[in-house]
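All protein chains but one are shown at their positions in the complex.
As written, the chain order gives the labels A, B and C, with residue 1 at the start of each chain.
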Amino acid sequence: MSEWLVILGIAGHALSGVPGLFFKRDGDAGQKLAVVLALMGSVLGIAGALGSLRQPPIAGWVIKMDGLSVIFLLPIFLVPALGSIYGLGYWKQAEHPHNGQRLRLFYGLATAALAGITIAANSILFLVVWEIMALSAFFLITTEDEDPAVREVGWVYLVTTHTATLFLFALFAVMRSVTGSFALTALPDTAVVPGAATAIFLLAVIGFGFKAGIMPLHMWLPGAHAMAPSHVSALMSGVLIKIGIYGLVRIGSLLPHPPVWWGGLLLAAGTISGVLGVVFALGQHDLKRLLAYHSIENIGIIVMGLGLAMVGRSLGRADYVVLGLAGALLHVWNHGLFKSLLFLSAGAVIHATHTREMDHLGGLARAMPRTALCFAAGAVAICGLPPLNGFVSELLIYLGLFRSLGIGGGTAWAGAAFAAPALALIGALAVACFVKAFGTVFLGAARSEHARHAHEAASNMTGPMLALVGCCLFIGLAPLLVAPVLEQGVHAWAPELAADGPALATLAPLGWVSVAGLVLIGLFVLGSVGLAERVRACGAAPAGTWDCGYAAPGPTMQYTSSSFAQMLVGFFAWVLRPRVLAPGEQPLFSGATRFRSHVPELVLDGVLRPSFRFGAKITSSFRFLQAGSIHAYLVYIVVFLILLLLWR
Amino acid sequence: MNHVIVHIVLLLGLPPLLLGVIGKTKALFAGRVGPPVLQWYYDLAKLLQKGSVFSTTTTWVFRAGPVVGLVTALLAGMLVPLGSHGAPVSFSGDLILFAYLFGLGRFFTASAALDTGSAFEGMGAAREVTFSCLAEPALFFGFLVLAKLSGSLSLTTMLNGPFPSGWGVAGASLVLVAASLFIVVLVENSRIPFDDPNTHLELTMIHEVMVLDHSGPAFGMILYGAAVKLFVMGALLLHIVAPFQSGNAWADWGLFVAGMLALAVLIGVVESVMARFRLVFVPTFLVAACLLSAFGIVLLLR
Amino acid sequence: MNQLLDPILVAVLLLNFVALGASQLRTVIHALALQGVLLGVTVVLAHSTVTVGVILMAVAAIALKGVVIPRMLFHAIREVVIRREVEPIIGFISSLLLGGVGTALAILFSKTLPIAHEHIGSLVVPASLSTVLTGFLILTTRAKAITQVVGYLVLENGIFIFGLLLVEAMPFLVELGVLLDLFVAIFIMGIIIHRISQEFSTVSTRKLSALKE
Partner (left out) sequence: MAWLLIVVPLLTAAAAAAVPSSRWRPWLVPLGGLAHLVLVGCALAGAPVSAFSGWLSLDPLGKLVLMFVSVLFFLCALYAPGYLALRADRPNRVFCACLLAMLAMMTLVILSHHLGLMWVGMEATTLATAPLLFFNHNPRSLEATWKYLLIGSVGIALALLGSFFLAYSSLHEGLESTLLFDDLVKLAPQLSRPWLHAAFVLLLVGYGTKMGLAPMHTWKPDAYGEAPGLVGALLAGGVTSCAFLAILRFYQICRAANETAFAREIMIFVGLLSMAVAAVFMVRQRDFKRMLAYSSVEHMGILVLGIGIGGLATFGALLHLLTNGVTKGVLFLSAGNIHRAYGSKLTDDVRGAIRRLPVSGSLFLAGFLAITGSPPGGPFISEFTILNGAIGEGKFVVAGLFLLLLAIVFVGMGATVLRVVQGTPSPQAAATTFQDRPQVVVPILVFLGLVLLLGVYLPPPLESMLREAAAFLEGGR
């Protein structure tokens, strides 16, 4: 029953864009209809997903729905629905007559395909919906394909996603050669030749890693997220890259008794993605590129949790599994919520100022207070700070990592422990990065005309954003309520724990988290009231900023995003390789000069483009073979004939 | 119950005294009489009475900064045990909440600084967040050592559990951790030799330059919050370096207060005998702190 | 196998060399025509029992290979007013040498293949293979389109020679079909050569290299 609700929901999303094709290009009727369909789809889908938690998992030949599917289904149905409402204000059909219909068509298709992936029970169906999702995403990214830059990033995305698909072909082919069927069933222990299992695991890590954006397979991600319309970025960063995680988790659940180095590998990969992701984010001055790199960071955190869970599975440590996997899955939700919140807020900023360049913004908090509030909430959440949801998932992962010291008895695997300080580093860097982003965009004084004439976003844009803030607050304050769902996911991943696995609530102080959060908020309110009261009592006078006695402080004197991050970028220059265009020796009374600094994408600009150019050079060096001389062609035939005659 | 009350009273009341003691110590070293030990109480009371000036560029963030800074420090103070007494709030994993509360405070104080749109405060905010990026891992390596030693993830048991026995089994690691935590405490609380709370060269300051624009009650909150932060982190450190316990509960309170004052004196001495490092050396020391505590956990695990 | 067969095949081989060595297009075509006639004769010789079908076959072969096609080629030359020389891409001497090497190789290769006892010692296999190779040689070393047609015909002749070994297997109808295809092919090639000469005012295929990477 509930699976039919989910399928209905999928259909709703898949069809949401279709009617619009038959409406006028400059009217918004089609768009409204699309939103209605999407909303209906989401309501049905979420209802079905939650309903299926009350019944035993569905395991058919076509459809398979268990805790894992549900956990991924919920954000997949929630975020795009909000995104399409947001689109009503952000991407009005009337303002984008020639690509609005296409955008909505593929927006719905991508959502539907994402949901389809999570319930696909055999590899053929999986690959089909997977590719529908990947290709719809391509068309979403290239919504404005008249812009060469957009075509460029679209091309990079297309190549990466197809490479990933080919890896998945190999993955499922190997699985079939072991299990003998296309069904996504757990490998029988006896059948698993270690080689095959390892091959499957590595292929999965690479194939799904491309989609998830694990370093160094992330090369497509920053550009695509930056260039796409913001509600598309929200969809991609919020749920689409998570589908890579889903694949990894799902395949992991099918491989019994992994060797411990698998988990170690994932932990290492996660740590690297986490640290480098946030470090690269620090180097950015394009608001959406910055957010995109943070997606890589958060994917890293998720992968750390997953790695810990795998270690736990190899060592038979239920607590690692529960804490690691629950943390990872919860972080999948959380990142889906606060990252789409951030992208939507960024979209509101771009919609109001027509620039993504942070150093041209500033002081927007006065013009757009609601957006500023939403962005601040998202920033606090993504930094993993209490009392919002990011803290909860990171707490779970921390606890698991600390336990790997051997706390709580049982065998220790202290290798994991060293990930804890790394996670702390990630958190601190994230704080630095979001202080920079929030500060340069919303605080201080406007740095350009763009920012000076900003206006608050329409309510159909801020509405979805506030809804997301609500979700973040809910998970942050009442984690106990979501714990059961997470546990179902964990049990779907590691069935052996379903019977006698430890409960999440016993391993993690979720109740205390709520208490601390509430107390924090209470004290904050108290303090602010007190302060306001004192200020009122003692009187307050407005004045200009006191700039240490400097007579005429101007907006251009403020710290820019680049200067804010300059020290940290310096620490990590060995990996960031920042390009600095500094003015040379200046004469006395020099005129206007420019100073620009930019952090290029390491893998894409540093490795891939050169190697592709090289490859193209190699191939074109063979062109002479087809020089148009029929004599040469005939010679080929003779030579080849003789070669084959001498074969044996 | 009484102990909880005492805990709260100390947490709220003692911090300014520490600052006073530090100041007095420095004055003595400088051969001055110096302000009275209770000077900071007067200052705070005065500031609460003063009118305030708000820059026209600022928003609610500017006012939220001081509040959050103080609130987070106080809440963190409820998580650390004082002396041999357990913390009022203590659960497995509270150490992470402890660390992240300060992160939250940092987020808002730095944002408040940026809200003024002043180049100097931006500079200060940048330095603050940059250095804490290095302080954080050091703190967590320390936590790893303590957790490994105590086999627990709650500050109370971590800090009251293994000592003094801990010194027997893992003295070396504890020395390393203590050293690195001391550096962290000095940096996080902007003390010499890493920062100078009462210099007048804005270019060289870290924390103080962030609050140039605050005034009146808000500024008072900031100063008070900073004092509480010093107190809390000092209490954390004190457990490791001086895990003395007398049998008597109330005597332990005395011991604790004495210890805290001694720590204040120590800080004062350090500030008097050392010159402030050039800014570029601060990261170096923090990396050193990380390495120290990392080495500490390695020693334990070998 | 008929005793007369081998001498004729030797003549065919010699004609290959004429085709390779001659500098005048006419000479080459004459050699080709003669080769065609000889092959027609071999058909009769190859069959143990001479039937009407065989005679018909031979006549068809002679008519086509010996008369019609050469005439078409001459016609083409006349129509396309061009210099009568062969345009070798490599010199005549070297093409002759290559031809010699090719023949030698062909004979060696045919030694590696097991020959049915009734064919032991007969020249059929070496002759056919070396003729095929000669055809390839002409195809690849002559610039003029017409000469390439000649090369193709020599190639076909080589295959035709091999066909002598299995006259029983090859039904009459198929033989005729093969000849018919050959005829049509040459016919179309003739048309195209005509076009080429109109479009490019030459029949040298050196000009025909516009289509390339």
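Everything below uses one rule, namely that contacts are C-beta pairs under 8 Å (C-beta built on N, C-alpha and C of every residue); 3 or more make two chains touch, one makes a residue touch a chain.
Here the structure is a predicted model, which means the values were calculated and not measured.
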| item | value |
| --- | --- |
| Chains still shown that are in contact with the chain withheld from the display | A, C |
| Among A:Ala170, A:Leu254, A:Leu315 or A:Leu523, the residue in touch with the chain that has been omitted | A:Ala170 |
| Interface residues of chain A (partner: the chain not displayed) | 124, 127-128, 130-132, 135, 142, 145-146, 148, 151, 154-155, 158-159, 162-163, 165-167, 169-170, 172-174, 176-177, 612, 615-616, 619-620, 622-623, 626, 630, 632-634, 636-637, 640-641, 644-645, 647-648 |
| Hidden partner interface residues of chain C, rising order | 112-116, 132, 136, 139, 145, 148, 152, 155-156, 158-159, 162-163, 165-166, 168-171, 174, 177-178, 180-181, 184-185, 188-189, 192, 195-196, 199-200, 205, 208-211, 213 |
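In this text, only the chains that are shown with their structure count from here on.
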| item | value |
| --- | --- |
| Chain pair that, of all pairs, has the most C-beta pairs in contact | A-B |
| Separation of mean Cα positions, chain C and chain A [Å, integer] | 70 |
| Centroid distance [mean C-alpha coordinates] between chain C and chain B, Å | 101 |
| Chain A residues touching chain C - in the complex, by the definition given at the top | 623, 626-631, 634-635, 638, 645 |
| Of all residues in chain A, those that touch chain B in their complex | 362-363, 365-366, 369, 372, 376, 379-380, 383-386, 391, 394-395, 398-399, 402-403, 405-407, 414, 417, 420-425, 427-429, 431-432, 434-436, 438-440, 443-445, 508-509, 512-513, 515-516, 519-520, 523-524, 527-528, 531-532, 534-535, 538-548, 553, 555, 557-559, 563-568, 571 |
| Touch list for chain C against partner chain A, complex | 89, 109, 136, 139-141, 148, 205, 208-213 |
